[in-house]
Each structure stands twice: as C-alpha cells, then as structure tokens.
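Only one protein chain is missing from this complex, and each of the others stays in its spot.
Coming up: chain A.
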C-alpha cells in the first residue's frame, strides 16, 4: 500500500493542440479510495493511464510511495488495473487468467495456487476456476478481472469504469461489493467513472474533472453541500441542482436575488461577499430537496406559482418538474405522488439558507470564501 502523488501533471497528445490533462495536482493518501469523475473526454481516463504507465507523461511528476515513476514500465510500477471490458484472456481458463501475472513474475507455484484460491474465495468465484471467460456472465467476468488484480497484491488498484458494462441491478450489487473489498484490503484505489452516483457512493474522496482540469477534489458530502462552481453543482447530484439566473439587488440593507419572476431574500451568511458592493449577475443553485411545496411553506407571502409538467415517481418519493414561465425547476416531493397531478398549479418556495450563488461569468461559488 502506498500514497500516490501527482505533481502538476500535463498530457498533450501529438495530434492535438490542446492539452488533454492540465496541471493535475493531487495527493492520494495511503488506503484512500479516490474517484475521478467527469463527462467523457474530460481527461480522467488519460490521467489513470498515465498513472498506469500505458500513456506517457508530457510534463510533471508522478510518485507511488516515494518512487518517481514517470519512466518506470507498467509492470514494474506495482499496480493492477481493472478494465471496463474486463480484458480477460479468452484462451486461458479463469485460474490461468488470475495466475498469469504471478507466473510472469516467477512466483513459486504453490504460492500462486494459494493466492488465486484465496482471491477466488473472497470474490466467490471458486467454482468457476476451470471455466473459460466466454462461459461466464458479465458479473462473473468482472469478478475474475478483479481477482486478477487482487492476486497481485499491488500497491495501488486502478479501475477504469469497471461497472459500466453491467446491468443496473448487478452494478448496484457489485458497487457495494467493491466498497466491502476496499474495506477488507485497504489498498489505495483510483477509480474512474462518468457516473456521479458511483462516485458519491464509493469514493472516500471525489475528484471532479472537466476539460482536463480538476474542478474540485473533496469528500463526497462536501462536494454535494459545497460545490466549487457551476459545473460541479450541475454534475453532482441526481436529479441535478436547479440553476436560476438573476441578479442581486439591495433594498434598505437587505439583499435580494431577483429576476423577472422571483425576488428572494438572501440569508445573512452571504453577507461578506455582498458587502463588497459588487452587485452582479449571478446564478442561484438550489437542490430539488430544498424547493418547498405547498403544505410545508413557512411564509405564504414568499411563495410563487408554478405548473407541474411531469411527475417522476421514484418509489419512496417523487420528483416534480415544474415550470415558472420560462424557468424550469425540479422539486422533490416526499408525500405520495397521488397528491399532485400534472398541469396542476401549485405554490412553491425556496429554503434560501440552502441556496448557492455562482458568478454568472466565471461560474465560481460566491459562498466559498
């Protein structure tokens, strides 16, 4: 087990003008489960591949433990990688698939057998050891791929969207198994995904990336509560945070967020940035669970009319897709969905103490000082 440090890492492909990864700087602690998340093409996989050694590093340094590994070949980095499409050797049995890495490292035969059997037991694939990969289901293949990584007992696990090829139910199940596995082995893990749910549930720390640049790196809960900018706010959370454009106005010492339809009082914790006197265009972000619906409204005067467009029943609660003129708002309703009907007109309000304000131009969160 080891720490992993990225020191201002850049990646530029020869065929492209722009850098694919820009100034990636991150310290990963021993035993951490770090998730790199972002839309496709954001450089997360490239970053992982630089760490694995399958891709050259254009600039910057990467360390595993105290070892400078920029020019160390993949096999000598003491890492193991799990691929999205499993990448099992189709001509070898499950046992041989798991054993190959050890065999190539000249591990003693009885030791190989011991380790493979142990890994198979952890992953509950002991019965499959004699089968060929094409006789296995997707979930079983993924376990074998994990097993191949585990038997090597590497310093770092690298996982490149390992759950993307599984169906929804299996994905949820495997997700929790991966968490359990990490708790058991405590191996430093770098996990790449485009699925924010996976990132939220698995990571001990999430690194949100866009266009090759780290947007925010923090614990899942912190990112959810304090998104650093508009991109993170809209990317993390399902359904996405409501983003409403408007400006800030002052009226007798009180600040208001207003646009053509809304005029909302901004709570006092935002005072420091408001005191600077820059009254500018902002985007208000508010999560669906912080949109108040009719019966729970605290102050009926502070409410606004909205029409229900779509109701999405999720089981325990449902999401209402509302429109206020040309502004669309998603709200979470905890009450049984039958209370609301499509095209109904209802009154809604906002829990302003939970709102975020972002600079409309730079996208930065004005509440993070």
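Rule of thumb we're sticking to: a contact is a pair of C-beta atoms (placed from the backbone, for glycine too) under 8 Å apart; a residue touches a chain by one contact, two chains touch by 3 or more; residues count from 1.
Rule of thumb we're sticking to: contacts and distances are computed from a predicted model.
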item	value
Hidden chain of the complex, named as in its UniProt record, picked from "Chemotaxis protein CheW", "ABC transporter permease", "ABC transmembrane type-1 domain-containing protein" or "Natural resistance-associated macrophage protein"	"ABC transporter permease"
Of A:25, A:75 or A:339, the residue in touch with the unshown chain	A:75
Candidate in contact with the missing chain, chosen from A:31, A:101 or A:138	A:101
Per the touch definition above, residue among A:72, A:87 or A:262 touching the missing chain	A:87
Chain A, residues in touch with the chain not shown (by the definition above)	52-54, 74-75, 79-81, 83-85, 87-91, 100-101, 104-105, 148, 152
